[in-house]
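Here the complex is missing one protein chain, while the rest keep their positions.
Chains: A, B and C, in written order; residue numbering restarts at 1 for each.
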Amino acid sequence: MYSFKNDYSEGCHPNIIKALSETNMKQQDGYGDDDYSYEAKKLIRAKIKNQNAEIFFISGGTLANLTVISSALRSHESVICANTGHIHVHEAGSIEATGHKINSVFSTDGKIKTNDIQNILDEHVIIPHMVKPKMVYISNSTEIGTIYKKQELEDLSNFCRRKDLYLFLDGARLGSALCSNNSDLSMSDISELTDIFYIGGTKNGALLAEAIVINNEKLKEDFGFHLKQRGALMAKGRLLGIQFLELFKDDLFFSLAKHANLMATKIVESIKTCGYSFYTEPSSNQIFPILPNKLIDKLSKKYGFYIWQKFDNKTSAIRLVTSWATNETIVNELIVDLRS
Amino acid sequence: MYSFKNDYSEGCHPNIIKALSETNMKQQDGYGDDDYSYEAKKLIRAKIKNQNAEIFFISGGTLANLTVISSALRSHESVICANTGHIHVHEAGSIEATGHKINSVFSTDGKIKTNDIQNILDEHVIIPHMVKPKMVYISNSTEIGTIYKKQELEDLSNFCRRKDLYLFLDGARLGSALCSNNSDLSMSDISELTDIFYIGGTKNGALLAEAIVINNEKLKEDFGFHLKQRGALMAKGRLLGIQFLELFKDDLFFSLAKHANLMATKIVESIKTCGYSFYTEPSSNQIFPILPNKLIDKLSKKYGFYIWQKFDNKTSAIRLVTSWATNETIVNELIVDLRS
Amino acid sequence: MYSFKNDYSEGCHPNIIKALSETNMKQQDGYGDDDYSYEAKKLIRAKIKNQNAEIFFISGGTLANLTVISSALRSHESVICANTGHIHVHEAGSIEATGHKINSVFSTDGKIKTNDIQNILDEHVIIPHMVKPKMVYISNSTEIGTIYKKQELEDLSNFCRRKDLYLFLDGARLGSALCSNNSDLSMSDISELTDIFYIGGTKNGALLAEAIVINNEKLKEDFGFHLKQRGALMAKGRLLGIQFLELFKDDLFFSLAKHANLMATKIVESIKTCGYSFYTEPSSNQIFPILPNKLIDKLSKKYGFYIWQKFDNKTSAIRLVTSWATNETIVNELIVDLRS
Partner (left out) sequence: MYSFKNDYSEGCHPNIIKALSETNMKQQDGYGDDDYSYEAKKLIRAKIKNQNAEIFFISGGTLANLTVISSALRSHESVICANTGHIHVHEAGSIEATGHKINSVFSTDGKIKTNDIQNILDEHVIIPHMVKPKMVYISNSTEIGTIYKKQELEDLSNFCRRKDLYLFLDGARLGSALCSNNSDLSMSDISELTDIFYIGGTKNGALLAEAIVINNEKLKEDFGFHLKQRGALMAKGRLLGIQFLELFKDDLFFSLAKHANLMATKIVESIKTCGYSFYTEPSSNQIFPILPNKLIDKLSKKYGFYIWQKFDNKTSAIRLVTSWATNETIVNELIVDLRS
């Protein structure tokens, strides 16, 4: 059995283990004040071309999301999110637990358009009886594998600035999104167009590590307190610093994401050749082919994956996820099995 | 410069890096459903002699504290804690951020006695105008290095059961506490006498890892949801499982704690020989000698440590922390420097 | 100008002012421990035929909703609510501010069916990554004037008990609902079929007063603490007790609601005669006729009301609300104006 269930089935890229080993006995200050974290932040600032960005490392996506959102909003302010958004459906109410309402907008492709936001604003005019929408949460790639084009992100960014809304981008799978063949966005575009975002390491070769990047001055103030208050300030911050140092040294972060995408593209092409369609446009390392249930049964004997949605008695969409660690030999086998 | 500032200045015990390396490419399910976590939990259940305990791994102490306390209490219930308690002073209001009041009791040795709890209960009789104390938080070793004796913990445990209070033990430094020459408590005693506690890995040889052990049936219900909601459910739970597997295989956890304690004891004996006293009874890997400021100045040229409290113009208490990684050669040097 | 904007435009029924005046200088204990509150609770327990009910008086609906919901749920538990539900759209995020997610279900008539709840339960199976739905919030009458039939409420009640969900009924306009010509429910049915509900006084003749009735033993425990913690425990609880005493003495509560409904019915019949339709089935004191914009313009010169929804260039739904205080002479004028 080989798993295409997710992009966190293996440990981490071997370079990271090597770096952990080599630095292991060097004493460092705790809580992010270590040499590796400083160095890694420098690399990231260079990559995003924003020397003023404040960067904080954190262990995972849910913790990043709840810390960012609760640090930015006053209690009467809400966050707008696609109905498929991770914070809305898969984080056990973490945002509400910090006191904030999520305004969800229906989306078929996991993305939000300015029109969706305007609708929410139009609905929230009975003051002070309704929450005040103040932040827009998007993810790139989205929870259903789609990605934002530069124009789309620019539109959102301009709209949010005009409407005094913060734009927050969840980049748990940002590597795969930016390295997509369909992407025309760079890491520095992301920094320029958002108020705050994070770069996902956990799903792109790290053991655990996300880098929160704060571009908006207002959101920088006292952010460290929130990190501590939410239990997100790691004693051995070096563990996060070392990993991002490895990922951004020699662009390992991007080469790992490219591998994940390449493996996905191979599968996508094979599926298209077979005449099957997709639940959403395949663009990144998560793909959602719609396959006959018989074929799904057969594949499930050899490969691990989730059934995403049943369509009719005969077909379902499944989710296949590739990663930095996906074995090309197995991918080739899968392609053979798909065709047969 | 050699740091005695804390017990998290280095990475982790080499066995852990070795295990990470060896298991690295083995695919595992996420979120704690990996083989290593299952195996590690078995070892811990055997060690605490409690087959019914539910065990959850988590990345750090503050996250453990806030998840445990908020999962156990209804919003009108409070937690009793020593004025020196970590949750009260050093976690940036994390408990209050989940909605709960802390009732602090003054303590000179960092420990809580039944009498302190009774006083709090006596003060909270104007119902429903005051919070309802429902949990007692203690730490072993405490934030100022002292440890609980078996009789003390039994008294607290009996008292809490009679008064329908949960007893929660923060074991961020439990290894050092249990391996103290002054300790008559075992890991299984801890499980028997508390409702919930955690075993600290981060300060005893792990990169990051605490094991929350739930003994009380009532506190087990739905705990996993809280872990997720607070951002504490790691995608690569294997990272925590592997570490606890290494720590509890062959009792590495205890041998590391013994080393830390032995290093502290050597320093303590030397300080006593020199005729200096201590701010609290030295019992574990945190010691607080009261030294002449001139000597402190001299030591600070070669060693890193915190000045804990100034006493008068001439003397101060400093905190020296040893760990699994403390270099005995340096300890011998320090002893020479103390004596000269 | 005469206002049909809402049912809280006037003060209170004169009997209440009379009672306030007569009892004014009689000393009473504070915080609900007054003779009037005790007496009023007796009357309500008799009316609902439930001697075991615990009753608490509170100043308003939003405060009732947030206190009830936050006292009943643990932090990972959510409440299911129609998309039109007051707690979801018109309480400024008050429920989320206490830490709980609302799962909204789309409803065209403001009511929830068992099928809607089952859908939510079916969606929430990825444990522990999603919230745990634990309560169903309904209102009778609903925010858009519709009411529950006995069979509907029985179905919901049975379903919730089978699924271990609390059923909470917001009765801010319960008087009008129960006195509707279409209603086959009694106050004692409400108590029997729900876990907790409240009886609205503010919109039915009181200055401010809602009576929270707790039927489920589990929800009674420590409820008073929550009332205090949310700022809902009034020093002069007598003010609430006196009002409910007047409302339930001689069934004033019901005769006031009947008046409100009668006034609405008169308007409804006239509108039907004119050939206009309604946005929702008119059943209680809130009616939503769909009228030509020209007529709306004309009416708005003499009467106050809200435009609920624009349908096309020519027609809109407006909301007309009658109350215990609605002047029948004005209603007759309105009818004339509608017809002309």
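The rule is simple: a contact is a pair of C-beta atoms (placed from the backbone, for glycine too) under 8 Å apart; a residue touches a chain by one contact, two chains touch by 3 or more.
It should be emphasised that the depicted structure is a prediction, and the values quoted were computed from it without experimental measurement.
**Q** Which candidate, C:I44, C:A92, C:L219 or C:L320, sits in contact with the chain we can't see?
**A** C:A92
**Q** Touching the hidden chain in the complete assembly: which of A:N15, A:S75 or A:N332 does that?
**A** In the complete complex, the chain left out is touched by residue A:S75.
**Q** Contact with the hidden chain only, please: which subunit A residues?
**A** 70-71, 74-76, 98-99, 127-129, 131-132, 222, 224-229, 233
**Q** Mind pulling the subunit B residues that touch the left-out chain?
**A** 75-76, 78, 89-93, 96-102, 126, 128-131
**Q** Footprint of the hidden chain on subunit C, which residues?
**A** With respect to the unshown chain, the touching residues of subunit C are 2-3, 5-6, 8-12, 14, 17, 20-21, 23-30, 59-67, 91-94, 97-98, 202-203, 207-208, 225, 228-236, 238-239, 325.
In this section, only the chains that are shown with their structure count from here on.
**Q** Report the most central chain, judged by the distance from each chain's C-alpha mean to the global C-alpha mean.
**A** Chain A is the most central one.
**Q** How many angstrom between the C-alpha centroids of subunit C and subunit A?
**A** 43
**Q** Could you give the separation in Å between the centres of subunit A and subunit B, each centre being the mean of its C-alpha atoms?
**A** Here the centre of subunit B sits 33 Å away from the centre of subunit A.
**Q** For subunit B, give me the residues that contact two or more of the other chains.
**A** Counting only residues that touch two or more other chains, subunit B contributes 98, 225, 228-229, 233.
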